[in-house]
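With one protein chain held back, the other chains of the complex are shown just where they sit.
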Amino acid sequence: MRGEPILEVKGLQVEIPVEGAVLRPVRGVDLSVSRGETVAVVGESGCGKSLTALAIMGLLPRAARYTCERITLKGEALTNASPRRWRQLRGDRIAMIFQDPMTALDPCYRIGDQMREILQQHRRISSQAARERSLELLRKVGIPSPEERLSQFPHQLSGGLRQRVMIAMALLCEPELIIADEPTTALDVTIQAQILRLLREIQRDTGIGLILITHDLGVVAGMADRIVVMYGGEVVEVGACDDVLSRPLHPYTEGLMRSIPVPGQTKRGDLLGFIPGIVPRQVGERTRCGFIDRCPYAVESCATGPVPLSAVGNGREVRCAIPAEKRDPQAWNRLAEAS
Amino acid sequence: MTVAANSAAPTIDRSMSPGRVALRRALRHGSFWVGGLILLAITIAAILAPVLTHHDPTAQDLARRFLPPIWAEKGSWEHILGTDNLGRDYLARLLYGARISLIIGLFTVLISGVIGTALGVAAGYWGGWVDLIINFVVTIRLTLPVVLVALVVVALIGSSLSLMIVVIGLLLWDRFAIVVRSATQQVAQREFIIAARTIGSSTSRILLKEILPNITGPLIVVASIEFAHAILLEAALSFLGLGVQPPEVSWGLMVSEAKTQLLFRPWMVAIPGAALVALIFAINLIGDAIRDVTTPEGRA
Partner (left out) sequence: MTYFILKRICVTFLVIAVTSVVAFLLVHLSGDPAAAMAGEGATESDIAAVRQLYGFDRPLIVQYFDWIGRVLQGEFGRSYYLRMDVADVLADHMPVTATLGVLALSFALLLSIPLGVLAALYPNTLIDRIALWLAVAGQALPSFVFALGLMYIFGVYFRLLPISGGATWAHFIMPAIALGYYATPAIMRLTRSGMMDVLQSDHVRTARAYGLAPWRVVVRHGLRHAIIPVVSLAAVQLGFMLGGSIVIETIFSLKGLGYLAWESIQRADIEVIQAILLVIATAYAFLTLLADLLNAVLDPRIRMS
């Protein structure tokens, strides 16, 4: 589903000064989302995907700074937008859904009050109208007996219901873009599927853009139109969802795919693939490929300099110096045995 | 103990005990130096009082009452800080008053520290009924207004320096008990205590050799707080006339005697007042520094 572009981010960098050094957890990330499109940002913890989202929303912790070549929302350039403009946009044009609905909602206030607060912040609307709108959205996300829910406190709802409430809150002002940061990680597997289905429905109905941040490839498969794979603060692979999943180009993506058991194929006793090693600390400039320590195909030339992200046709991009034909199919097994 | 590791290791030598590590960090802490120097200055001034001034703080000279201090018009080097309503040299009274403050602070902290630590360790180590009862006792102590109780006792028994020390010492142990209790609870749960019990160490041995050394951090912090608290309490009691009695000298007493002169000779109130503030301030700084270096999280 391609539509007009909603969000365009170019060259996003996040820096955090620490004692004696500067951490750079996000390095030169490009991201774009179009109307009605779901972009999944995938990577393990520490790869910078959440920070990227927070940076886009202007929600970075105080200690962090970010720079960006360009960031536009529906044509409006936000590169030097004032904090006031950002406050106007957040919750209104861009909304964010967080991972843990248990802690994301304020336990001291009723659901209805929290929803009304958001509406009245961005719109001139009476309490009565706010109530109507809240009810409408609670129904839309499939919450039974919404009138009751409005006067309940967050702790009185189950995890799945709470996440639905968060989605409803995100939709209150009809945003153009929703960023969902691990929206299902804290939920039961059965609830996960419901929530994901709900997000897809909403997207179909309203045509909003959705950025789905997750470390779980299983979540991505049925949901995303495009996948952006991140590692070590960089984008390492981009492409259409089915394309990337069936034909991963970057060794890291390959590793991720290998670690998923396939129903019907993976047999009991098979060793699940894994990528040995841990994410390196992100300090200073890159002097070589960021994945080199864990890559099964690494050769000396990978250490000579930073590897750029290159387009390889069909909307695919990958950050790797070793083309597919030069890769040894046994390399992963050797790596697994070595560790 | 093994020697510190390779050249890339941090500066802390692993062979130093936690106490020495803390001391080193304290020495690098600004507040510690400022507070320490002020306290040292006051202590030295108190000890060397007879050297620093030849005046007797209790010697009255009614012919030379209310002489102004050196910076005023008629001031003289003979009485650098002037004289009070009975002609006594103010500087001498200030220096000898420092002795009283420091002595009272020190001895009351010893008494309250012993009582509070004993109660706190007992409550923290044994828990259960012991803890319940001690908590109740602490609550009772907290419910009684300290200043009033001290006043009542001193008024009815009669005030002498040693009595004041005992009374204040018997009143200010509550924070010791509370802090030591929670510190003991934390220490008691750690493996080496369980290990010590398993190998059959006697309880008193465990308490003395294992628990006490490990609660010294918070203990010292509380000691500094209560040291200041005791000095303030004594000053307040003396101010009200029921603390240190003439002819002994106390800063609180000096302020009390000077308050009628507030309008015309405000320095007579300001000088002992400033001395009190400086002393308490120094003690607080030291306490803060020690707290900063002994808590793992560091500054809040």
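Read from first to last, the chains carry the letters A and B; within each, the first residue is number 1.
We adopt the following convention: a contact is a pair of C-beta atoms (placed from the backbone, for glycine too) under 8 Å apart; a residue touches a chain by one contact, two chains touch by 3 or more.
Quick caveat: nothing in here was measured; it's all calculated off a predicted structure.
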Touched by the hidden chain, which of the shown chains?
A, B
I'm checking contacts with the chain that's been left out. Which of A:Leu7, A:Ala40, A:Ala104 or A:Cys295 qualifies?
A:Ala104
In the full complex, which of B:Val152, B:Ala195 or B:Leu208 touches the chain missing from this view?
B:Val152
Taking the entire complex into account, which one of A:Leu89, A:Ala168 or A:Leu249 touches the absent chain?
A:Leu89
Need a quick check: the contact residues on chain B for the chain that isn't drawn.
136, 139-140, 142-149, 151-153, 155-158, 228, 232, 235-236, 239-240, 242, 252, 255, 259, 262-263, 266, 269-270, 273, 276-277, 280-281, 284-285, 288, 300
Hidden partner sits against chain A at residues 57, 59, 61, 86-92, 95-96, 98, 100, 103-109, 117-118, 121-122, 153, 155, 169
